[in-house]
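Report on the following structure.
All protein chains but one are shown in place.
Let's look at chain A:
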Amino acid sequence: MQEKPNLDYIEALAAGEEDFKKKFINILKEEFPEEKEEYMDNLNRDLPREASLNVHKLKHKLSILGLSESYVLAVDHEEALREGNREYEGKFLKILENIERFLKTI
């Protein structure tokens, strides 16, 4: 079963500041789709090394959303892509879709 994203880290960071929480979630909602799109574009153009840089940035968002298991896979995927290996591509895409769904609910 896929792990669920959560807002625990953001809540802790906000320390009760609702304005910050809203602002930060808006940043995620804006930035995540752009990063995902760039990642997909690099894969579609068969540029795995460039895609690994996108994964590097995306994995920070995984940790922000409490996706610790997914983060481990992202680390492997980033390293594999750097070597031109796309074996984790499918699993990573599911993680991205999981986040995409979650961001629509908050």
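Keep this in mind: contacts are C-beta pairs under 8 Å (C-beta built on N, C-alpha and C of every residue); 3 or more make two chains touch, one makes a residue touch a chain; residues count from 1.
Following the convention adopted for this analysis, contacts and distances are computed from a predicted model.
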{"item": "Undepicted complex member, UniProt protein name, chosen from \"Response regulator\", \"Acyl-protein synthetase\", \"cytochrome-c oxidase\" or \"Outer membrane protein beta-barrel domain-containing protein\"", "value": "\"Response regulator\""}
{"item": "In chain A, positions touching the absent partner", "value": "9, 12-15, 17, 20, 23-24, 27-28, 30-31, 53, 56-57, 59-61, 63-64"}
